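Working notes, beginning with the structure itself.
The complex is shown incomplete by one protein chain, all other protein chains being positioned as in the whole.
Up next is chain A:
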Amino acid sequence: MATQEMEQLVRREYKQGFVTDIESDTVPPGLDENTIAFISQKKGEPEWMLEWRLDAYRQWLKMTSPSWAHLDYPPIDYQAISYYSAPKKPEDRPQSLDEVDPKLLETYEKLGIPLHERAALAGVAVDAVFDSVSVTTTFKEKLGEAGVIFCSISEAIRDYPELIKQYLGTVVPKGDNYFAALNSAVFTDGSFVFVPEGVTCPMELSTYFRINAANTGQFERTLIICEKQAQVSYLEGCTAPMRDENQLHAAVVELVALEDAYIKYSTVQNWYPGDEDGKGGIYNFVTKRGDCRGDRSRISWTQVETGSAITWKYPSCVLRGKDSVGEFYSVAVTNNRQQADTGTKMIHIGENTRSTIVSKGISAGRANQSYRGLVKIGPRARNARNYTQCDSLLIGDQCGAHTYPYQEIGNSSATVEHEATTSKIGEDQLFYCRSRGISEEDAVNMIVNGFCKDVFQELPMEFAVEAEALLNVTLEGAVG
């Protein structure tokens, strides 16, 4: 393929960049205890929740932004961010799709996810998050029959305070890290899932995140609890409109799996990555952690990260229960000036715990990408087992791919294996495809998809299709 065409493809702008004009009920930029009180009041939260937030805020004030990641970005002015933005008329929330603001529906149309159709066709309950407030929740009744609670975290704080008190902040404590503390202080929405003992959630649960109003940081808080022998598969996906100013996202996701429970958490992240000079784009600082509290419990993270200007994200598993299992499957793609520092932590505490890490990184353009992972085997984790594989694919001579795998092993019965390779797309592979009449672009897509196969097959069907498409769009023309 001619180099020129290649360049055109590389320069192609973000397909999903557009702005929906909805009047937002937004607080002026700035963060202090009043802002937090405002958020808490807006959400109609009880007093103890406000106290919880303020405690997090006070801890945050004493912390400093982490600098260990292989990322380069200007300091974030936390006083220049507006911490609350909700679609118009928050007290008058729509009860069904008919009541939803047509402009919002239009946004979904543009994204190619007609909400009701998608929900009906795919049998997926969608808790659509539009600028921090849950606008609509479907299939609630069906879930209700099974005894599954699936609602926004704000509703959960109001309706299930005992569950919130019992679990919120127990996996990711308020002061866990700088961004988790910030999130704990100012989170505005997110999802809450509770699957009671013995129940297998009848459908895959999904939330679509979108960031809309300019200058609004998005601070989602998700809490998923699976009681004994319960199972759930949760999908998280996101796109965002084009912006010039950097938007901060600091989400916290907490998963709790009790005995024999299984939580599968899949993410497709396609936020605006900034333009080719790295202008704009989302800053994505996420703390995700699952706690395998019960024996034989299992938590599986699968992520496809193609968006964001900055990604700082380490979905982790604390393997506390005996025979518990942690899994992490990741595909991360960075192009142009994108930077990603991502990986996982597997903390083995219980006996016979097992973990698997498969990480595939693809770096193109002037992007930099790092895998950063920790496998820790505690002294009591007898017969713990870990297998890690992280491979990087480099496309172009200006990008970077890095691996920083930490292993801390304190038990002689542990078996830990780590393998990593870095290479470029083979000329011979390309030639092979080209000689069979496959265009260079399709050949690259094929090779890249093959490279990521191990991860894609972990994704639920509808996500896998979307992920492949996203990957192709992100890398279009990156080879020349």
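Convention: a residue touches a chain if its C-beta (ideal position, glycine included) is under 8 Å from a C-beta of that chain, and two chains touch if they have at least 3 such contacts; residues count from 1.
We take it that contacts and distances are computed from a predicted model.
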Going by UniProt, what is the name of the one chain that was not included in the view, given "Membrane protein", "Peptide ABC transporter ATP-binding protein", "Fe-S cluster assembly protein SufD" or "MBOAT family protein"? "Fe-S cluster assembly protein SufD"
If the hidden chain were put back, which of A:Q231, A:T356, A:T422 or A:N449 would touch it? A:T422
Go through chain A and note every residue touching the omitted chain. 68, 70, 379, 392, 394-424
